[in-house]
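With one protein chain removed, the remaining protein chains of the complex are shown where they sit.
When the chains are written out, they are named A and B in that same order, and each has its own residue count from 1.
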């Protein structure tokens, strides 16, 4: 029996199958520093223990996307080692804050399987959950991914496309955010004077700054998440492949765009949920990432007056400033768009 | 009202204005590791908790320049986002040791304003102070920076050039260094047998080694400091600019030269003050940094016999070894010189 991991192929999955993923990971202050160094994130709650304590956290929580990437990384060897493409995310909810010292592990349930008509690939829908060391869920999300079949002739393991919500509902937001102390949130110190009520649906914000990505940076990030997807690391093989280049992990783009978005939504201190997301085009080293946001919706949270939720579209482009908000022409994305993310953030009221 | 930060222009500043900067930052062991990994610093006091405790610190303090860069980074969005050039530093004093777990914040006071004759720019003089979470100052320094005007026709906001000391006086040095335990400082373990009394004014020391800088390295460093100056990160825009390249943060050069200086002044375990500094020429990725030092002065500290202060000129060059101490021809710097720093270090007596 081969001892290395060939990964699962489409015909290996079963509907309802639950996979316990390997490599539990204690998240530490070292990871937090690297996250800051890789993206330049400036949200005060995650940057300062003192600021976090002032508003009601026991300590600065770990950046939500760092938690997401660590959990995502664990799923790769079991779910997407033989993936052709990561197609989308849905119904992602952050359920509990994560602090340095917490150990994360993950499981995934196969919730949908749909063979493609070419019989060479199929789409696998998984609901992945991240847990802390006490076994309490900290994160829960669905993704779907196109996976190769080992043998074209193999029988499809099922044919079910799950129904997924268009957006996380307001009642499901905010579980990972403790009640904030009244008036304790210091906007000047946080770097933005704009609170929840200052943002209106429809409003668009250019995040202005651009960030050029280097090979060493995305490799360091992706290994930090213990994400083993081959396309990010192996120039020998990728040099002979579709793009001739190493492909940058899509989550790296999300974190870059999120960090850039501080310049305009600096009080969006917590990602409460991700409604959907699409990696519209690949990013390569040497490209410069820009971003803009649009407010899609605004909602109060049940029984909370401390924070409100904004639903935002976060669009990232490559090598294209976003002063005129590049997005789509008809159904087609502008060729510079690389990310179209629909998510909920919390902001102090 | 635009929600992104356009930065301040010259005419926005007022003499006496005090600005509280955003993004408090808890410095951690993760930041210390990254600092070591970015520069290869080997000063024993900052490298070893055990060594630091032996001589009288409660723990290894955070490298002085890491503290400087974190505080500096906070000032950028308010002071120098529209800067043309960072012109100089003066009267920088380290006032209290910083330890992992301390949260740093910063304020700046506008202490001088002088419009340039072209009316397109002006020089802003600021005194910036870094504080720990108890509100106690840890660092205090003056810098001056050339800032663009928004409108050439705008009236200059003042016309005052502050008088700045040529050097920090001996009585102001050493506040961030606890009394050292007699004979506890182990020179062999620290990596140099040369103590305070072994250095003589006029003496020049070649630091021998060279360090080549990569784009990923200076970007990782500068983001670690949450420094948002656009010129360091955005190849798309800089590629069309003056140099066609991303400019490396000047503080990165100071840290590189300081780390190289270990080879010759290995017991210079603490930077007590910076008298002045000039970034003579820009550094770009791919360049190799070399450095040499000259002892400018030597002074005992009032009421202390444990440590003495050496005033040093630290010169960094690019792509030019420093065995013959390249500096100036007449008034003109050697074209390879990139940094001319005048600072005080402490050394055990």
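One rule holds in what follows: a residue touches a chain if its C-beta (ideal position, glycine included) is under 8 Å from a C-beta of that chain, and two chains touch if they have at least 3 such contacts.
Please read these numbers as outputs of a predicted model, since none were measured by experiment.
From the set B:15, B:211 or B:281, the residue in touch with the chain omitted from the display is B:211, counting the whole complex. Interface note: of B:112, B:264 or B:348, the residue touching the hidden chain in the full complex is B:264.
Annotation: of B:286, B:302 or B:335, B:286 touches the absent chain (contact as defined above). Listed residues A:28, A:116, A:299 or A:319: the one in touch with the omitted chain is A:28. Although one chain is not displayed, subunit A still touches it through residues 3-5, 20, 22-26, 28-31, 33-34, 77, 100-101, 103, 105, 133, 214-217, 219-224, 226, 228, 230, 233-237, 246.
Considering the complete assembly, subunit B touches the hidden chain via residues 28-34, 36-42, 44, 47-51, 60, 188-192, 194, 198-199, 205-212, 214-217, 220, 263-266, 286, 288, 290, 319, 321.
Just so we're on the same page, only the chains that are shown with their structure count from here on.
Here the spacing of subunit A and subunit B, counted between their Cα centres, is 36 Å.
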